[in-house]
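The other protein chains are all here in position, but one chain of the complex has been omitted.
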Amino acid sequence: MDFRLSDEQLALRDTVVSFCKGHSDVAAAASREGKPADAAAWSELVGIGVLGMLVPDETGGAAPGGAAEVAIAFEELGRYLCVGPLLWSTIAAPLVAGAGDGEVRVAGVRVEPGLPVGPVAVEHAGESDVLIALYPDRVERVETADLPVSVAGEPFDPLTPTAVFETLPAGTAIGGAREAARLRLLGTTLSAALLTGVAQGALDTAAGYAAGRKQFGVPIGSFQAVKHLLADMYVRVALARSATYAAAAMIDDPRAGDAVRAASAAKLLAGEAGIGNGRTAVQVLGGMGFTWEMLPHYFLKRAWVLEQGFGSAGDHALALAGALAAEATETTEAANRAGRTTKAASA
Amino acid sequence: MDFRLSDEQLALRDTVVSFCKGHSDVAAAASREGKPADAAAWSELVGIGVLGMLVPDETGGAAPGGAAEVAIAFEELGRYLCVGPLLWSTIAAPLVAGAGDGEVRVAGVRVEPGLPVGPVAVEHAGESDVLIALYPDRVERVETADLPVSVAGEPFDPLTPTAVFETLPAGTAIGGAREAARLRLLGTTLSAALLTGVAQGALDTAAGYAAGRKQFGVPIGSFQAVKHLLADMYVRVALARSATYAAAAMIDDPRAGDAVRAASAAKLLAGEAGIGNGRTAVQVLGGMGFTWEMLPHYFLKRAWVLEQGFGSAGDHALALAGALAAEATETTEAANRAGRTTKAASA
Amino acid sequence: MDLTYSEQDERFRVELRAWLAREVPAHGAPPPPGDWPARRAYDTAWQRKLYDAGYAGLHWPTAFGGRGVAVSQQLVYLEEYAAANAPYISVNFVGMMHAGPTLIAEGTDEQRAFHLPRILRGEDVWCQGFSEPDAGSDLASLRTRAVRDGDEYVIHGQKIWSTRAHVADYCELLVRTDPDARKHRGISWLILDMHQPGVEVRPMRTIDGESHFCEVFLDGAHAPVSNRVGEENDGWRVTNVTLRFERGTAFAQHIITLRSQVRALVEVAMTTPTGPGGQTLWDDSALRTQVGRLSASVDALWRLTQMGIAEAERTGLPAPTGSAVKLRFSELAQEITELTLRILGRPVLGGAAGRAREAARDYLWSLQYTIAAGTSQIQRNLVAERILGMPRSA
Partner (left out) sequence: MDLTYSEQDERFRVELRAWLAREVPAHGAPPPPGDWPARRAYDTAWQRKLYDAGYAGLHWPTAFGGRGVAVSQQLVYLEEYAAANAPYISVNFVGMMHAGPTLIAEGTDEQRAFHLPRILRGEDVWCQGFSEPDAGSDLASLRTRAVRDGDEYVIHGQKIWSTRAHVADYCELLVRTDPDARKHRGISWLILDMHQPGVEVRPMRTIDGESHFCEVFLDGAHAPVSNRVGEENDGWRVTNVTLRFERGTAFAQHIITLRSQVRALVEVAMTTPTGPGGQTLWDDSALRTQVGRLSASVDALWRLTQMGIAEAERTGLPAPTGSAVKLRFSELAQEITELTLRILGRPVLGGAAGRAREAARDYLWSLQYTIAAGTSQIQRNLVAERILGMPRSA
């Protein structure tokens, strides 16, 4: 039991932070709007080992990292508003040759069958080579060249180019229920990691502004009302982070607990943290927070994109309630069995 | 259209306030704990016309007041934590001879049929002469002398003696579905009025303390954090009051709007205001707010009692949602009819 | 306590409804977002129609060209106006709701005679020049300087958050005329002609991607002394005096909009399938509970607005509940638009035209409600200090 980052994990985080810092100011964010991830940055990401982290080596041996390492990296990538089809490229890399080394970029979308299929929004489809369609019981691969024309307008998040397709063509099955479940679990947990980073980035932005901006002759960060907004941001991000790390650790070592339940908790809390902190950053920056030139809206919009993938807060809340109900039923049944045994014994 | 209190209504309010002020300090609240309403105060209430407000005069003419007048009076009675079986005595007075002039005290409870009947909690049963059982389709009267022995402990609200009966005996029908509906509507709206008063009383208490109590050399009311708690209390009570007055006005003049829907909104918001302000008053008074000797807990506990009568916030939220859905369906149907008409005309 | 409308009010309603039913469709669709010159033309033409029909300046005193109607008729007007989906007041807002009332209260006869009819007829568009980059919540710390030069003021400085300044003819401008006075003193209120050298307007892009607001750079702009409203250095009082005109209707139209948004949300939820068996989002009692709560608050806000109006009519002063309305309205608008975004789900992300894009815009726009015209933090201070009597902060 040691819920600390190892030295290797700390080093990985430092590496990712260095990578991100080259892209971290407002001007850089604006320059990336609507654009595909630039090729140099993408191969740099490959170089620091993020995209291929989950891919077993060629001899079938262990992957270079586990969910925990990817979560640590993704948190920073979220915090610095990194662009590109990171999430699906990383989680699908074990199933898509070339994804782990950045040669094949992967977009993806969850498909819920049984509903009238409306238009499907897919982040980063236009800059990807492969689209993964994740069904409850299988994983399909579609070449993006085979996709119909997108009917999208300006994307909600200017940093997340998003295509909209009226229909999805059928693809090639590349995984069954087991792979589908693993993609869902990784996608949920790593979305939570990105959201945790988004929440932290929004807090950094708000705290930095509050320390510098003066009104009534003092920094606005000296007003209790602003302090309390910032403190609540801190609490949200702290909870999101601990839940996310726990889920990742359970994916890597199932003895530590029920990863599916932990992933739901993480996604729920990280979604609340991302959206809550994005909104609060707008508020702390006041009028300036409402302008396009400042960072808060980028965090808020990215948070919404991530909230809408891999299950919303409401979905995960119900999933957790289901887990609690199952636990209660088991306990009751166990108690009943014990009761019957006792009665039988005393009869 | 004039959403102001008339001169008569203002005079009524002043009269009720004068009555209450004789009972308004902490010592008085403590002295009333667990006791039946004292006979003198009860007849004073009769004297100022509250209990019999809704009873038509002997010739069958208009009652001395409407729901609006009772709501105005009840708000103040809630604010000053008045005791006794006010609510049911007042709303049932048209059905129970002697209730309007205070000679017969009335307790009451709503009964939802079709459920396994558990123990029934009835406020003020021990100090009342008559128990009204309010079914969805009828009103029954039970003489309290016929009730079984109460199995209650210390009541949750020390100012609201509450009996608990394992079963309720059958009673005499004194009203049908129409009377039952009117009792529900009046009970819901006047519970909201009492809750509005409770919320205002909690705000008075918190604001008074915050203006006087010093920490760090200044009144705690000069700290933004405390100011904001108080401001939120003010907003809650303002909304609750406006919703309650509107519901009462619609009961008195149905042309003004749908009283059932307005009563749901009022009860929901007044419940939130009562409980929210009670809790916040505890917080503003800090350690002292956690002691029995100070007023906040009386407001909070009274609010819970009222929240648990005539539908909780959740019940009313669902009722309002149902009303919105019905409205949407009507609009759609009307549009469809109009569409068909247009099509028919153009065909 | 009477919530019914009088017969006279209802007659007014019938006439107005008929007029709107004819004129709103005739006026056509508004121009696309962002085309401000077209928007100006559209809005001012509509204002002229209102004027010709006798519906301009319902709340202005008759002595100044208004109709001076009872507030109940103003409410009827707002209800019908919203129900008919008539054009938003938009570019006429500052003139009709702010500059006009200020001139009525504090202007000279000449100022009134020239400007008021032009505002009422939609001939001139006004903007506001109050906020500055370093004077937001702390407005009185403004630094735009006006120096007397004969019978003119020469003005240098920068304003921000001037709504629709790109199409404005006049600006109600707060300037510092005495730099040595303590901060609330030494401020004057000027009428600035926007069409002159020395006035440069730059649109600001906001988080909804649009440009409702502008920065205004003043570099040697001129205003004749006769354009000053009120005494020199008495502009802070003039500004606050305008508040006296606020009769509790400031958020009335916004609240009616919230009601439509809740209705639209219910319709989306009832028609969005969630399963193969005909289930919809509306089957989720968590959603229904939340919508019920929001709806209760919207209804109550409307009643609180009516109460505030009645109170203001009695006392001649704005009702204190106005702050409660502002605070709760702002949060509620954010809650409702956020919930709408949530139930629309992933289609919002792609930005394709239609309901989802409008919902995204409404949500982002709503974020300014807790910031503009006094942040919710400042508003809470004011409620605690002015209404509840708490001491000013240490």
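Letters are used for the chains, namely A, B and C, taken in the order the chains are written, and counting of residues starts over at 1 for each.
Simple rule for what comes next: a contact is a pair of C-beta atoms (placed from the backbone, for glycine too) under 8 Å apart; a residue touches a chain by one contact, two chains touch by 3 or more.
Since the structure is predicted, the reported quantities are computational estimates derived from the model, not experimental observations.
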Of the listed residues A:106, A:125 or A:265, which contacts the missing chain in the full complex? A:265
Touching the hidden chain, out of A:107, A:250 or A:300, is A:250
Write the list of subunit B residues that the hidden chain touches. 114-116, 118-121, 123, 150-157, 160, 162-164, 214-216, 220, 223, 225-226, 279, 282-283, 286-287, 289-293, 296-297, 300, 304-305, 308-309, 312, 314
Missing-chain contacts on subunit A, rising order, are 1-6, 9, 68, 203, 207, 210-211, 218-219, 221-224, 226-228, 230-232, 234-235, 238-243, 245-246, 248-250, 253, 255-257, 261-262, 264-266, 268-269, 313-314, 316-322, 324-325, 327-329, 331-332
Chain not shown, touching residues in subunit C: 284-286, 288-290, 394
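Please note the rule applied: only the chains that are shown with their structure count from here on.
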Between subunit A and subunit B, the Cα-mean centres are separated in Å by 47
Could you work out how far the Cα centre of subunit B sits from that of subunit C, in whole Å? 37
By the touch definition above, subunit C meets two or more other chains at residues 377, 380-381
At which residue positions does subunit A touch at least two other chains? 223, 225
